[in-house]
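With one protein chain held back, the other chains of the complex are shown just where they sit.
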Amino acid sequence: MEVKVRPLECWNDFKKYRERYYKNYLEAKDKGGIRWAGSAWAFDAIPHGLGEDVYPLTGEPYGATCAFFHEFSRQCLETIERKGAARDLCGYMRNYWGSIAQNKYLLADGSIVEPFPRPDFNFTIHICCSHAKWYHYAAELENGVPTYAVDISVGPGYLLDDKKINYVVKQLNDAIPWMEKITGREYDDELLIKAVYAEADAMSTWAKICKLNQARPAPLEEKSMFSLYVLNLINRSDPEVAKLYHKLYDEVESRVKRGIGALTHEQFRFFTDNPPPWAFLKVYRYLEKEYAAISLGAIYTFGLGGGWIGMDEKGEKWIWEPAPTPEEAGVEITNREEALRWTAEYNLRYRASWQHEYSHWIRKLETYQMIKDWNADAIIMHINRGCELWNMSTLEVRDYLVKKGIPVATYEGNMADPRDFDEARTFNVIDSFMQSLGIERISEK
Amino acid sequence: MEAIQESEYWKWPETVWVDESKNWKEAEVISCGIDLGSVSSQAVIMLDGELYAYSNLRTGSSSAASSEKALGSILEKIGDMKREDIHYIVGTGYGRVSIPFANKTITEIACHGRGANYIYGPSVRTVLDMGGQDLKAIKVDERGKVVNFLMNDKCAAGTGRGIEVVADLLSIPVTEVGPMSLEVYPDDEPEPVSTTCIVFGKSEILGLMRKGWPTNRILAAFFRAVATRVVELLERVGVEPEFAITGGISKNPGVVTRVQDMLGMKALETEYDPQIAGAIGAALFAKALYEKQTGKR
Amino acid sequence: MGKKVEEVPQLKQFREWFDKRHEYAKEWKRENGGKIVGYYCTYCPEEILYAAGVLPVRILGSHEPESITRPYLHDMYCPFCHDTLAQGLQGRYDYLDGVTLAQSCLHMRQSYFSFVDRVPNIQWSYYMHFPHGVNNPHATPYLRWELEKFKSAVEEWTGVTITNKELDKAIEIYNKNRQLMKKVFELRRGEKPPITGLHAMEMVVSSQVVDKKDHNEILESFLEDLKDVEVDRETGTRLILIGSEDDDRSFLELVEYGINYPATFVYEECCTGARYFWDEVRPNEDRLMALAERYVKRIPCPAKDWAAGELIRRRFQHIEKVIKDYNVQGAIIAQMKFCDPHELDIPSLRVLFDKNNVKHLTLELDITQPIGQFRTRVEAFLEALGEEDLFF
Partner (left out) sequence: MIVAGIDAGSKFTKVVLVNENKEIIGTSNVRTGIDHHKTVEEALEEALKAAGISRDEVDKFIATGFGKISVPFADSELTQVVAAGKGTYFVWPKVKTVIEVGAEESRAVKVDENGNIKDFALADKCAAGTGSFVDAMVRYLEVPLEEFGRMSLEAKGNIPMNAQCVIFAESEVVSLLHNNVPKPEISRAIHDAIADRVASIARRVGIEDDVVVIGGLANDVGFVDSLKRELGTEVHVPDKIAPELVPALGAALSGL
């Protein structure tokens, strides 16, 4: 069946937002604003209370942007390796450091400016073994930028209790006077509350959009999703982001209603796993062109930007349903304490990609359920040398899925170090996989 | 299955040399250094601290035999010198512990530092030793004493063996791969092969071959990667002028030219064979040790 | 004149325990009929297990090549994780009744869960959500809560109620072990350290795999005997070892006994060394709070040592003190291949050593070590530190 295809209308809005974002961070000081840097996982609603002119730079998306621009990435990586950074460390982190060490800053369109804009402070979390240390070292490279990292290692959502949440809330609470001291600004709780509402709205809406991709034909393919989900990683507590997601939701919903798909012909539906090798998104194009195969997403694209119910209370089944926003939960947030508690709990409980970080027990169920709910035929896993967190559990998950009868292929690479990717080998894996499943090339048909 | 005869592209020329103008019988101290490397073995004989004779041969599968051969070939060429005439022998290199007749062993790192000081003069501060199996960046003081050093450990790309493997793969003699890679340098230099791991790199090179890349471009991409690795190591240890290269790969202009350009620094030149630097250092240590032992100092 | 170090019987005992740890555990079980729990990281609050009559033993690698873990663990996870899982898969830990991990790095976490799933006969497992933010003030009360849950889980599983009295006893025995090992370490501050790094490692690792009561007994007499031991080895260069799991005998032997130049480790800053036992539990009416405090305040593992508002690393402060106290001349940084937490500290650690005039050498450890390559590096490193008389 031939399907109607049509470019996404709000695509440009997202693109513009991203371009503006990197520019804003660069120019923040000219406008008397504040710059901060930290992980995309950081509790980014908190700095919002410092004012409306507070501009973040999140490290992972920045690292991914570097990786996308090959040549710049190579310079970053080589620069930081000369300073003694080991090659097996997180790919994003090395790009980020390399960018600082070269004193060069990359904008979303690939243009490079000097110097690297130094943040007023680093505000991050410690989710994998690297995050807090990433910014610790960055701070050293920047001659001592004040750095605060929040420990969130309290376990997956379904095991949360008050004391666990309190531990995180207390750290967030301490962060506020710390930020006030550094910036010399007075903290505005109203702005915090607004940001916290916006965050949940943006994340839950992204989850709803992902659910729309269960349709056949799927309205979105993952390569475009990369440009969409990312707003939740760069500035999800900005109310404008939530607005954009609502707009996107409406558009995607109408596509589903009208039977508009992302591909003209959808022969094979699969999921991926891990961040992609950013410098080689042609893997996706190849699968599309040669095999009419569509990637529906991944726990990466769904889970990083989305708020999901996740594990049921007993820890026996994963539920891919959007997490409730404060409104949906019937909660009213009126003060700082409530706001901090909400954002802490929302992130700890509903960030799908924080859950499986604890154990493959969770990741297995999460992945399996995703494949079932979205009706995928298979999964192609990126064994990603660039991120030890995302790469955790992948082989156990592979083993589990194969035993469940789900076809799995794996290829090695690195999300942000182009030198770790072997193109010929990867295409060879894909061809082998498709051929072994009896999926024909469309060019041969 | 028939074993198919391999062409040996990795072979490089061997040498035995004696300074006929000198008479060893007039020397007070005859010292010898033997550098038993993984790929090559060198023996050097010095008369009162002056280079007299050397050999540079391929290391065989037995270290004892290789060291015998390295020294034996010199003695044979000299004609009337016997091993007993040598006052002190220092062994160095990977195989140093299995040189049966060495009086003492010293690491190749110390020996290359000392040897570079001899052949390039006391102004040398950074020595890059590119040998068969490893890459060393050595910082030395004005006496040639090691101040600091680094060795590659995660990747074998910037090594002689790595280059030999590629020479073999492309069926080009190892002495020619360097010059050939310079045919496209610098104007037409392609991006480096992405990976520096030789195992992975091989499959990438095969891929390039299949894409129909000309051999000189493939080599350029490969040597670019090697040079990057080398420079990385050098910068980690901190390059200071003056800078010199020893070991076998110093004869490979494909690496040397790129490293120099990337550093923006010329390596010192010498009329000696830089591959024997380690053995020279060993021979100089042998002299010092002999003098120490006999109370001459 | 006393006897030579090599003849001190307690050292032989440590070595025997080290070598025959599995036999010891099985023997212990036969004799005591108790349960044995394997623990993965040194942050495990062993006292709680011990108070319940359970023998905690640390799960360590064996430094033998293996090919069985790669279907489950990524190639780029650290060799320590591969090695420990391999032990389990090979059935070497078949006597364990339970396993536990106090949350540490990701690699170990993966190894732990695969161990739980794939090693037969494990009846009980407990993953403890140990805080990472040991440099922030809220970690201690939070850890207290996790300890409380851990305690209940142990009680439920064993059917034993852990009383304050039992906890006190366990804390006392553990503290004693810490004090004694610290005393042994302090003897190494002198000009002629009586024991080598190899001895120290065997002492510490054996304490991780046997009943601390037994270990204390030997330690006490060991300290006595060490007083009048004759040190006949040349100390040579005084080295500090920086690392994680550094229990590969071949590596320590190489450095201290296998090189042309004398050298001795005088301190091991690793979790098979000082990091394991250095800090004691300080008494507190609230026993769990006392434990929480100890585990939070101990010399941190690099995985947990990061900025929470201030750019400090507590481990570095400790290392700096050790350099002075132990008159350290050189450092060997034994980096477990692919270990991110340690790697992330190395550039800054090198700066610290440079600042303190301590020469350093970084070696990358794998399951087995390339001794030939290491020899050259270590030898050259020591040559650079000495051998002045060859240059005139």
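Which chain is which? They are A, B and C, in the order written, and residues in each are numbered from 1.
Just so it is clear, contacts are C-beta pairs under 8 Å (C-beta built on N, C-alpha and C of every residue); 3 or more make two chains touch, one makes a residue touch a chain.
Keep in mind the model is a prediction, meaning the values are calculated, not measured.
J.: Quick check: which displayed chains does the absent chain contact?
T.: Answer for the hidden chain's contacts among shown chains: A, B, C.
J.: Can you work out which residue in A:224, A:267, A:369 or A:410 touches the chain that's missing from view?
T.: Counting the whole complex, the residue in contact with the absent chain is A:410.
J.: Pick from C:33, C:65, C:120 or C:159: which residue touches the chain that isn't shown?
T.: C:65
J.: Considering the complete complex, identify which of B:18, B:36, B:127 or B:208 is in touch with the unshown chain.
T.: Among B:18, B:36, B:127 or B:208, only B:36 touches the chain that is not shown.
J.: Please pick, from B:16, B:97, B:184 or B:265, the residue that touches the omitted chain in the full complex.
T.: B:97
J.: Which residue numbers on chain C touch the omitted chain?
T.: Contact residues on chain C toward the absent chain are 64-68, 70-71, 75, 366-373.
J.: Spell out, residue by residue, where the missing chain touches chain B.
T.: Answer for chain B: residues 1-4, 6, 36, 38, 59-64, 94-95, 97-98, 133-134, 155-156, 159, 161-162, 165, 170-171, 195, 197-200, 202-203, 206, 209-210, 215 touch the chain left out.
J.: Using the touch rule from the top, list residues of chain A that touch the missing partner.
T.: Within chain A, the residues touching the omitted chain are 383, 385, 395, 398, 402, 408, 410, 412, 420, 422, 424-425, 428-429, 431-433, 435-436, 444.
The rule we apply is simple: only the chains that are shown with their structure count from here on.
J.: Any chance you could check whether A-C or A-B wins on number of contacting C-beta pairs?
T.: Here the pair linked by more C-beta pairs in contact is A-C.
J.: How many angstrom between the C-alpha centroids of chain C and chain A?
T.: 36
J.: Would you please write down the residue numbers of chain C that are in contact with two or more other chains?
T.: Residue numbers touching two or more other chains: none in chain C.
J.: Counting only residues that touch at least 2 other chains, which ones in chain A make the list?
T.: 83-84, 86, 88
J.: Note which residues of chain C are touching chain A in the complex, please.
T.: Within the complex, chain C touches chain A at residues 70-74, 76-77, 103, 105-107, 109-110, 113-114, 117, 127, 129-133, 136-139, 141-142, 145, 302-303, 306-309, 311, 313, 337-338, 340-341, 343-348, 350.
J.: Please give the residue numbers of chain B that touch chain C in the complex, ascending.
T.: 94, 105-110, 134, 143-149, 151, 153-154, 285, 288-289, 292, 297
J.: Sort out for me which residues of chain B touch chain A in the complex.
T.: 154-155, 191, 194-196, 200, 203-204, 206-207, 210, 228, 231-232, 235-236
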